[in-house]
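Let me give you the structure first, and then I'll get to my questions.
Removed from the display is one protein chain of the complex; every other protein chain stays in position.
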Amino acid sequence: MEYSKKVMEHFENPRNVGEIKNPDGVGRVGNPACGDVMKLYIRVKDDRIIEAKFKTFGCGAAIATSSIITEMVKGKTLEDALKITKKTVVEALDGLPPIKMHCSVLAEDALKSAIEDYYKKNSQ
Amino acid sequence: MEYSKKVMEHFENPRNVGEIKNPDGVGRVGNPACGDVMKLYIRVKDDRIIEAKFKTFGCGAAIATSSIITEMVKGKTLEDALKITKKTVVEALDGLPPIKMHCSVLAEDALKSAIEDYYKKNSQ
Amino acid sequence: MNIYFDNNATTKVDSEVLEEMLPYYSKFYGNPSSVHDFGRKARFAVNKARSQVAKLLGIQPEELIFTSGGTESNNLAIKGYLFANPKAGRHIITSEIEHHAVLNPCKELKKQGYDLTVVSINKEGVVNPEEIRKAIRGDTALISIMYANNEVGSIQPISEIGNIAKEHNICFHVDAVQAVGKISFKTKEIKADLLSLSGHKINGPKGTGVLYIRKGIKVKSLQQGGHHERNIRPGTENVPGIVGLGKACEIAKKTLNEEVIYVSNLRNKLYLGIRERISDIKLNGCLEGILPNTLNISFAYIEGESLLLKLNKKGINCSTGSACTSGSLKASHVLRAMKVPSHMIQGSIRFSLGKYNKEEEIEYTLKILPGIVQQLREMSPLYEGIKEDGI
Partner (left out) sequence: MNIYFDNNATTKVDSEVLEEMLPYYSKFYGNPSSVHDFGRKARFAVNKARSQVAKLLGIQPEELIFTSGGTESNNLAIKGYLFANPKAGRHIITSEIEHHAVLNPCKELKKQGYDLTVVSINKEGVVNPEEIRKAIRGDTALISIMYANNEVGSIQPISEIGNIAKEHNICFHVDAVQAVGKISFKTKEIKADLLSLSGHKINGPKGTGVLYIRKGIKVKSLQQGGHHERNIRPGTENVPGIVGLGKACEIAKKTLNEEVIYVSNLRNKLYLGIRERISDIKLNGCLEGILPNTLNISFAYIEGESLLLKLNKKGINCSTGSACTSGSLKASHVLRAMKVPSHMIQGSIRFSLGKYNKEEEIEYTLKILPGIVQQLREMSPLYEGIKEDGI
């Protein structure tokens, strides 16, 4: 099992760590028993994600995917952000070791769940 | 499998190699297929072995037992010579490796067979 | 700094050991089965190593077989004994916290129709001998219990279990891979019939191991070939490896007592230092009942692999019981058996020390570790939750 340089770089210098006070959407996925919990916060303006932050309990891959997805979504419309899949996340990180692939699902799920949360709040 | 110093000494400098012309007794035992053939010649005077010689096809232990038994019998009465057993031969050599024990039987058998040959000739 | 705290995984080969091995690669390189000088020298070397191992274990030199490592020794012990003694029965007793090199052969035998009882352990990672006694049946053929656990270091009541096995006339196998060189024992006193040892865990070479087979106990070879090792373990002997293993045993016997004191002092300093500096930690196992070199600690709210990677970046090399570092995606079966809560299993780190560790390395670690833990906790949604909930 080897992490790519890109993964290690994001793991060591994770972007956008933290929380957004009164966020427009929050997604929380995972389970400590499985070793991964990710919380993703977004701020949305004009259907566009203008800020994303995360907190993650998890392995190197979990932290790196969290970090990169917050970078990837920033500035994207919600529609475009929903097009981000685990595949694009993994590619952006120059790949993940096979046994770590499931971590990329977490990032995708956290993003979807945050956007869903935003829609839910805004449809009220 | 290790040979004692005594075995190696007899193997390297075997005593009494050769044949006796017109011997008083000859014993030939063993079988080339099994890896050992021993021929033992004796000259007898007044019921006493005054000379013994051998020729052996065989391993280190076979040659060493041949050599030492020719030394052991020299000067012995036939009666005393018949008391030499594989056990005494092995002891005289400071032991043999377990898988080589059968070689000592050969020496005992060759001696017995030579003495038998002497008795046979002299009972005619 | 490049600090090695993973001595339960494997150890550095002692320089005296390596020195002893070297001539057997390029000078006395003969095959011990050969009659000539090269063969004789190799044969002598193997026999010398046999005595060195025997002395450490307190056994006769004829009572041991050289193998390729702990895994082979365990397989040979368990399967070799059962296959050689079909009348002894078809029931095996072992414990939850055995190494996979014991558990998996047992599971394989189960598939082949053997019965298996896996006794549970307590929260400190220790088998209760009475549980073993209760598990014994009329057809129990073998009890296999490790001397000390590799992950948490818990030492098992081996003599008591040995006595129970003896009472019932059941063969007793001890996986002593982690105990040899770390605690002093005599194989005969613990009543082991079979005992496994691995070279690379005692500053000896990888690819070497030993199986002690008590005189009178029959074991069937698992591989067939030439006449090596009394037909129980055929294959050209790994002469340099065996020579190194012998030397490692000799050194272990000589220095065991002082090393235990040295290493346990370092280990205690590390533990007390961590406890002082970092909150919400848990020692897995109980300090009085674990190997002198082992420290398995769970750090709440964070995950082991990230902690390990960050420590590694600072030159501190240790290992984890986290699911995320193993190939299996399953967290440590040992910590689960000890009923450590799952998030704490995920946050567990094993420091396993050795004779080459230095006091400065402990001090450095105590300086670095708290910051890293804090950094990861700040990033953790669990920690935040805890803080918010005021727990």
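Each chain carries a letter (A, B and C) given by its place in the written order, and its residues are counted from 1.
What we mean here is this: contacts are C-beta pairs under 8 Å (C-beta built on N, C-alpha and C of every residue); 3 or more make two chains touch, one makes a residue touch a chain.
All figures in this text were calculated on a predicted structure; none of them were measured in a lab.
Decide which residue listed in B:49, B:63, B:89 or B:107 touches the omitted chain of the complex.
For the chain that is not drawn, the touching residue is B:63.
Among C:82, C:101 or C:127, which one is in touch with the chain left out?
Missing-chain contact among the listed residues: C:101.
Contacts of chain C with the missing chain: which residues?
2, 4, 6, 9-13, 15, 18, 22, 25-26, 29-31, 33-39, 68-72, 74-75, 99-101, 104-105, 107-108, 198, 200, 205-208, 222-227, 234-241, 305, 308-309, 311-312, 317-320, 325-328
Extract the touching residues of chain B with respect to the undisplayed chain.
1, 8, 11-12, 14, 17, 19, 28, 32-39, 55-63, 99-100, 102
The working rule: only the chains that are shown with their structure count from here on.
For chain A versus chain B, what separation do you get between their C-alpha means, in angstrom?
92
CA centre of chain B versus CA centre of chain C: separation in Å?
Between these chains, centre-to-centre, one finds 57 Å.
With chain centres taken as the means of their Cα atoms, state the distance from chain A to chain C in Å.
Roughly 40 Å, centre to centre.
In chain A, which residues are in touch with two or more of the other chains?
As it turns out, chain A has no residue touching two or more other chains.
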